[in-house]
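Yeah, one chain of the complex is gone here, protein chain that is, but the others are all in their spots.
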Amino acid sequence: MKFPYTEKVLEHFKNPRNVGKLENPDGKGLEGSPACGDMVAVYLQVNPDTQVIEDIKFESYGCASNIATASIITELAKGKTIEEAKKISWQEATEELGGLPPVKAHCSVLAVEGLRAAIRDYEEKHGLVSEQEPTTVDVIRSRLKHVMNPMAGL
Amino acid sequence: MKRIYMDHSATTPVDSLVVDAMLPFFSEIFGNASSLHSFGTEAAEALSLARKQVADAIGALPEEIIFTSGGTESDNLAIRGVVPFNEGKKHIITSVIEHPAVLNTCSFLESLGHEVTYVPVDVDGIIDVKVLEESIRKNTAIISVMHANNEVGTIQPIEEISGIAKEHNIYFHTDAVQSVGKIPVNVDDLGVDMLSISSHKIHGPKGVGALYVRNGTNISPIVFGGNHEKGMRSGTENVSGIVGFGKAMELAAERLSEDSVHMTRMRDSLISRVFDTISDVRLNGHPSKRLPNNVNMSFKYAEGESMLMLLDMQGVAVSTGSACSSKSLKASHVLSALRIEDEFIHGSLRMSLGRENTMDDIDHMVDALQETITKLRAMSPLADR
Partner (left out) sequence: MKRIYMDHSATTPVDSLVVDAMLPFFSEIFGNASSLHSFGTEAAEALSLARKQVADAIGALPEEIIFTSGGTESDNLAIRGVVPFNEGKKHIITSVIEHPAVLNTCSFLESLGHEVTYVPVDVDGIIDVKVLEESIRKNTAIISVMHANNEVGTIQPIEEISGIAKEHNIYFHTDAVQSVGKIPVNVDDLGVDMLSISSHKIHGPKGVGALYVRNGTNISPIVFGGNHEKGMRSGTENVSGIVGFGKAMELAAERLSEDSVHMTRMRDSLISRVFDTISDVRLNGHPSKRLPNNVNMSFKYAEGESMLMLLDMQGVAVSTGSACSSKSLKASHVLSALRIEDEFIHGSLRMSLGRENTMDDIDHMVDALQETITKLRAMSPLADR
């Protein structure tokens, strides 16, 4: 197997961790990338006392690195508090996977955004934030801007 | 693990008869075909034979064949070659679903001040001949429309288009890179002035191809030097490559009916079994005006690169038009031109068959595909389960 991916990416792609849905999630996010059309959904179960993410699941409609980055994000987030999980960056996820091809950096951004959307949903539902910025295509584009030009590729 | 190659539109394994034909031309009959001594004349003779093999396979004359470095260069030469001979004529007509070799040659010419009309296609990929005819201008220098499309396999009504071109006295070029060896390609029947061929798509070596140029068609070269190929393509001829290409063309012609029957059977079986066993699927391209070796299908809720990789892990090689896999993150311009919905483009797979594939390979492919789609849909947030 000789894809432009690291062994770790391939491993997470082949055997993704925490795939699926949570029945009654405390937080739920669905993000899509206008760069490629991929989507990722993240479901959270949060301990209301400790704010620790006790369970996390994801679903992906996307490329191999979308699946792998979503998988690694769930591993990174599980057991962390909401505040800690918010700080997980796409660079951290990418590093954890041993790197991604430059053209695939946005997949990692998408996975992180999926997690953050789920956290925002949790915070909103639990009255932890006052207003939520709707995730429009423009918002996603601006988030992706530092990674790539979403329409033209790299 | 058994490996099954189903990406013959990308490239093909070199036929063992072709390799055998090439082998003496590396270290024994290695002369430069321009040399006067016997090492040179032996090489020149080999080129003559290959030129005849290529010409015969498409119903042309040997002197109408210009050897190039491949299909891309042939397309460049055809289109850019007629431009200097048509000083006032700055208009080119082509289709929206051409190969990048044609499309990017056209954009290059646009950057030099030429005008290009890109004729649309219908949802099956057939060019709109009426629009094509209406877009003809007084200053149209050339019409270039591919014989069969590399992604969806749709076959164009070349005879009709070449008739229109002739009526208006405009040069007509077709890119036959994908059609040679799969359907009959005869330059007179097609009525073309120029026709591009690539060796590596027909079980010949990579890095060699040809442009057929009908006698009387004036073109100028795009590579300058020692005036090889009657001045139309300079550079020491790739003798071993051309010998292999000649042999591959001979085989393609000899085996055409056998190969196409075999490929058609496999193609139709693959399509119907996918429809029978997998839901939310569509066939891209024309249902019948289609290359015998092309299967292009889209699967909802499954993404192209992921499918491709899971299939590869099961030993099966295919390609996709999804945006995630291409190096530029741009979805297939062909599937877009066919107005296929984004979600289907995103889950498109091209399975292109070759003469060495078997019905067993089709069985294996269908199994691998089922497993792949099941796995991916199980993790998709969109699939209705």
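Chains here go by letter, A and B, matching the order in which they are written, and residues are numbered from 1 within each.
Everything below uses one rule, namely that a contact is a pair of C-beta atoms (placed from the backbone, for glycine too) under 8 Å apart; a residue touches a chain by one contact, two chains touch by 3 or more.
Note that the structure is predicted; figures quoted are calculated from it, not measured.
Annotation: of B:97, B:295 or B:318, B:318 touches the absent chain (contact as defined above). Touching the missing chain, out of B:53, B:117, B:179 or B:198, is residue B:198. Mapped onto chain B, the footprint of the missing chain covers residues 3, 5, 7, 10-16, 18-19, 22, 26-28, 30-32, 34-40, 69-73, 75-76, 99-101, 104-105, 107-108, 198, 200, 205-208, 222-227, 234-241, 305, 308-309, 311-312, 317-320, 325, 327.
One chain of the complex is left out; on chain A, the residues touching it are 1-4.
Throughout what follows, only the chains that are shown with their structure count from here on.
Here the CA centre of chain A is 40 Å from the CA centre of chain B.
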